[in-house]
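Of the protein chains in this complex, one is absent; all others appear in place.
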Amino acid sequence: MAELTLIQAVNTALARALQDDPDVVLLGQDIGMHGGVFRATEGLWQRFGGNRVLDCPLAETMIGGLAVGMAAEGMKPVAEIQFLGFLYPVLDNLANHASRLRNRTRGRLSCPLTIRVTHGAGVNAPEHHSEAIESMLAHMPGLRVVIPSSPSRAYGLLLAAIRDPDPVVFLEPTRLYRGLREEVLDDGRALPLDTCFVLREGSDITLVAWGAMMKETLEVAETLAGRGISAEVIDVATIKPFDADTVVASVERTGRCVIVHEAARTAGFGAEIAACLQERAITALLSPIERVTGYDVVTPMPKLERRTMPSPTRILEACDRVLAWG
Amino acid sequence: MAELTLIQAVNTALARALQDDPDVVLLGQDIGMHGGVFRATEGLWQRFGGNRVLDCPLAETMIGGLAVGMAAEGMKPVAEIQFLGFLYPVLDNLANHASRLRNRTRGRLSCPLTIRVTHGAGVNAPEHHSEAIESMLAHMPGLRVVIPSSPSRAYGLLLAAIRDPDPVVFLEPTRLYRGLREEVLDDGRALPLDTCFVLREGSDITLVAWGAMMKETLEVAETLAGRGISAEVIDVATIKPFDADTVVASVERTGRCVIVHEAARTAGFGAEIAACLQERAITALLSPIERVTGYDVVTPMPKLERRTMPSPTRILEACDRVLAWG
Amino acid sequence: MAQTADSPDTIVATFEIRRRRFLDENGVAIAELPAFGADRDLMRRIYRGMSFVRLYDQKRVSLQRTGRMGTSATALGQEAIPIGVASAMREEDVLVPAYREDGAQIWRGVRPEEMLIYWGGDERGQHPADPRVAHDFPVAITVGSQALHAAGVANAMRLRRQQRVAVTMLGDGATSKGDVYEAINVAGAWKLPLVFVISNNGFAISTPIERQTAAETLAQKGLAGGIAVLQADGNDVFAVRHAMLEALDRARTGGGATLIECLTYRLNDHNTADDSTRYRDPEEVKRRWAYCPMKRLGTWMRAAGHWSDADEEAMKAEIAAELETAVERYLAHPAPEATDMFDHLYASLPRQYASQRAEAERLDHG
Partner (left out) sequence: MAQTADSPDTIVATFEIRRRRFLDENGVAIAELPAFGADRDLMRRIYRGMSFVRLYDQKRVSLQRTGRMGTSATALGQEAIPIGVASAMREEDVLVPAYREDGAQIWRGVRPEEMLIYWGGDERGQHPADPRVAHDFPVAITVGSQALHAAGVANAMRLRRQQRVAVTMLGDGATSKGDVYEAINVAGAWKLPLVFVISNNGFAISTPIERQTAAETLAQKGLAGGIAVLQADGNDVFAVRHAMLEALDRARTGGGATLIECLTYRLNDHNTADDSTRYRDPEEVKRRWAYCPMKRLGTWMRAAGHWSDADEEAMKAEIAAELETAVERYLAHPAPEATDMFDHLYASLPRQYASQRAEAERLDHG
């Protein structure tokens, strides 16, 4: 078993998928000889050849549309979009075609494609490279939206995404690409695409996050532990379909909840979680559910990006308010 | 003062804006001699000429991009996208450019454009013609998102949108285009772009909706009144920035709330409203806030479209649950 | 800036656009006809196919006028294109249509009642029973979106080294969409087995082609992607079919993609919701009837001895009966269930949406 970074885990899962299923084909810009701007596909072109790893002309709409057509013919395209800010031109194909082809043909055609795209800020990247728009994707019926927060979950969730018979957007937290290492067993085992992961059990407060924000969230849980407060930490992992059951069950025990996300606050996915919780667990709530989120601002350039990303300080302040409430 | 339909009110506001400000220019497909697929621009090309009312080649991305460039040069483009399903190709320009040009140039350039686009189902239209994706738009910092529910509000809000110094997406509920008439005074008075409208005062329960769903929501309020239950009805009108104050104040009085929207449930704008309410009014809440929404399904074709749109029955059932709770 | 004698410029590339035509508007051959013209049976099927489109369109419109059909578009005056295209394709090829090619879809195996079910507002019409069209794409409502899907289909064929071709059909207006250009470009870059058929009927709803683009031809849109291009007289089924056979052959033998611009004219309103007198001169439409593809082929068929008045009569009766049956089946088609909305959303519905489905079911039957 090897200690892998998240990007290596992605690479390993891609290799495994290419190996296992001849219908899996990678699409993207600079993913071939170059190995991808983050090296997610490093060595794959060399190993599987140019008919499995396809360098594309520079056109994101095209990548989305090609993937739809290939998937309808029974292939399993896995497309890389270099940065989330470049996913917007793909939304038309995601919302109008990929997510509905099965439904609009009443099951005759389907769209088993995967779109891999980086997610989030904190790596000093240029404009449009640090976005977080998972809630827009979560609003598209027929889609699945997934975001791992560790190398092993990246491996298992990506395999699941590629094998899934329906379209999946797989968000990769750029900030975690090389930040942490974990033992990853390349056993071809997929993780479920409809389940949250409880990363830490606790009884006083539930902290809910996903992607790169798990880092700060776990840090805060540790800080709270030092103060004798037991925080349960949940990694949502699959944004759509959202496993409310796990979160509701937790909050029914803790009575308090803080949701953390990098995306802008308004209509972010935290709103959906808070809405579900008050619908299903209002009697258990000992305080309002707080959301610690990116502000409702345009994703800033590097000099200010950390000023909108939830910091441990902000998360802790919210926990304090929630714990002190009432 | 004339009795106008909503589409006539839109037409009147457009004429007024063209008349008042030489920088206002209309863009769109078939908006010229043809007058637009819904006749929103009827007579305007004839009256203001082809340099004010511009028939565009068939390309939505282009319409969005042109509008950004024109706005940056100080014009006030008002672009029509024929149906909301065709707005997806414009999202790139909305999210990456229109909504950030001011910010990314720290105030040097700005983007005073308006995108008009139909919203919602219920008119027996083909696929992709009946969408509701206001929450995706509400997640874009720097944007305003507006949706009227009556001819007079259409007039006042559209004038405000056009005059606003920042980009506004103006959603027009297709189902209301010709459904109701109202006295509309063409006095050039705009309505505020950050405020909800209380359409009916009440003390037992707050009903929140927008766009075409106001119709069923007001119907249900009437039914409830027949049972001696006093419902307050709020038209959100401006989705972004959302006027939580008005809704919170209402729920603080009523203690109960049902939110109604046509868009899919998950990550719909109802989630944001419910999240805000539990954050700010949890002590006042006598029951969970319910959301009555379109299901998490692909917008169906005409034979089934009414099966996902919130019906008076579904709204009433939710009210009953909320009123009976606890 | 005056050009000097020793010019700084050299010509590095030249291009020409050819237009193909076999029959003039009076049905008289102006060039040696392709061999298939001698195939009496085939030519009769083609003529019948075009006639079917016209009568089917009439039937669909009359259903709409009587409130039993949603909005849809006819192919009036363009019948040679869907039939010329579909008749040239093989079963294993894939058709990726727009929304005005019911004729091509039906030729390939979709039943007329299935098309009516679709235009009547029901997704089930896009799941035709005939296995021959199992890979064909459904109607594309979002203009131009089908081009990239067809490129994806063609790319799958290429990667799998199949001898199949994807054929996508587009309007003149669609050529303004970036999607279509991106499809043309990748078709060239990857030598995709793909044919773009553009029905240039002069209008995108109200927008005449002159205001859609300054390009002298739509064929030259293909030059931007380095693919083979050709114009064909779209009202001459010989030209359309001949151009298609050439393009399909090129694609099948590894020669890559072709863009064929078929010149035609939309004799009808844009669709049943449109009133074209708002934006075009009815006199022009009248004049254009002289170029009707049906009349042109009919004249030639009779002159060639392939067709008679008796044939015409028999065919019309036969088609009328067929359409009667199709309409009956359409009208008798049971209403969909509300749960249909959920049952093809995912391969299997995530448990998260089960309660929504249950509510829809309860209210549907309640």
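Quick notes on this structure:
A, B and C are the chain letters, set down in written order, and residue numbers restart from 1 in every chain.
One rule holds in what follows: a contact is a pair of C-beta atoms (placed from the backbone, for glycine too) under 8 Å apart; a residue touches a chain by one contact, two chains touch by 3 or more.
In this text, all values refer to a predicted model and were calculated from it rather than measured experimentally.
Screening B:42, B:131, B:166 or B:232 for touch with the missing chain picks out B:166.
Touch with the chain omitted from the figure is made, among B:15, B:109, B:198 or B:249, by B:109. Considering the whole complex, the residue from C:71, C:162 or C:213 that touches the absent chain is C:213. The chain omitted from view is touched by exactly one of C:249, C:281 or C:328, namely C:249. Seen across the whole complex, the unshown chain contacts subunit B at 25, 51, 56-57, 59, 61-62, 64-75, 77, 92-93, 96-97, 102-110, 141-142, 164-166, 194, 241-244. Residue positions on subunit C in contact with the hidden chain: 1, 4-22, 30-32, 34, 176-179, 181-182, 185, 188-189, 191, 211-217, 219-221, 223-227, 230-231, 239, 242, 245-246, 249, 256, in rising order. By the touch rule set out above, subunit A reaches the unshown chain at residues 29-30, 32-35, 37, 55, 57-59, 61-62, 85-86, 89, 124-129, 265, 295-298, 300-304, 307-308, 311, 313-314.
Definition applied: only the chains that are shown with their structure count from here on.
Of all chains, the one whose CA centroid is most distant from that of subunit A is C.
For this pair, subunit A with subunit B, the centres built from the Cα atoms lie 30 Å apart. In this assembly, the C-alpha centroid of subunit B lies 36 Å from the C-alpha centroid of subunit C. The distance from the centre of subunit A to the centre of subunit C, each centre being the mean of the chain's C-alpha atoms, comes to 40 Å.
Counting partner chains per residue, subunit C has residues 123, 142, 178, 340-341, 345, 352-353 touching two or more of them. Residues of subunit B found to touch two or more other chains are 61, 85, 89, 127-128, 295-298.
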